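With one protein chain withheld, the remaining protein chains of the complex are depicted in position.
After this line comes chain A, so read on.
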């Protein structure tokens, strides 16, 4: 029995070692979104193309979709843009949130690199961004047909990331049909 006690420090060491080792694999910049499984915050923001047209959360409901937060000042957004165009070609819906940007520049960008977005939300002040919990573009959310946030990806959407997002979207679409 006495001898057993001698092993306690070793056991503690191993337990701590396992926890710390797991900590090494974590990406500290990968924050869990507080909004997962919550509906999109209510918003009233103008459309990028038409200043007078107001877009609300109701406009984003109906179909599972991606909600992509981007800006012309964000180099990674340029990087992911081609992938977003491919996603659109595959037949998925992407909504764009132009985050703290210049209207003219954003329109020019979409003209030059093509516009993959079904709706273009122009969030000049970034208030919609704050309500969404955005802390840096690009960020991409997966929302379901009821406008509930199901997943959030921070960073560039490339083919690898799309391979993760696609099954989530497909699952949501299948669930929708089953209803």
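Just so we're on the same page, contacts are C-beta pairs under 8 Å (C-beta built on N, C-alpha and C of every residue); 3 or more make two chains touch, one makes a residue touch a chain; residues count from 1.
In this section, contacts and distances are computed from a predicted model.
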- Message: Please identify the absent chain by the protein name in its UniProt record; candidates are "ABC transporter ATP-binding protein", "ATP synthase epsilon chain", "Transport permease protein" or "Cytochrome c-type biogenesis protein".
- Response: "Cytochrome c-type biogenesis protein"
- Among the options A:45, A:132 or A:172, which residue touches the chain absent from this view? A:132
- Message: Give me the chain A residues in contact with the hidden chain, please.
- Response: 28-29, 31-35, 100, 126, 129-136
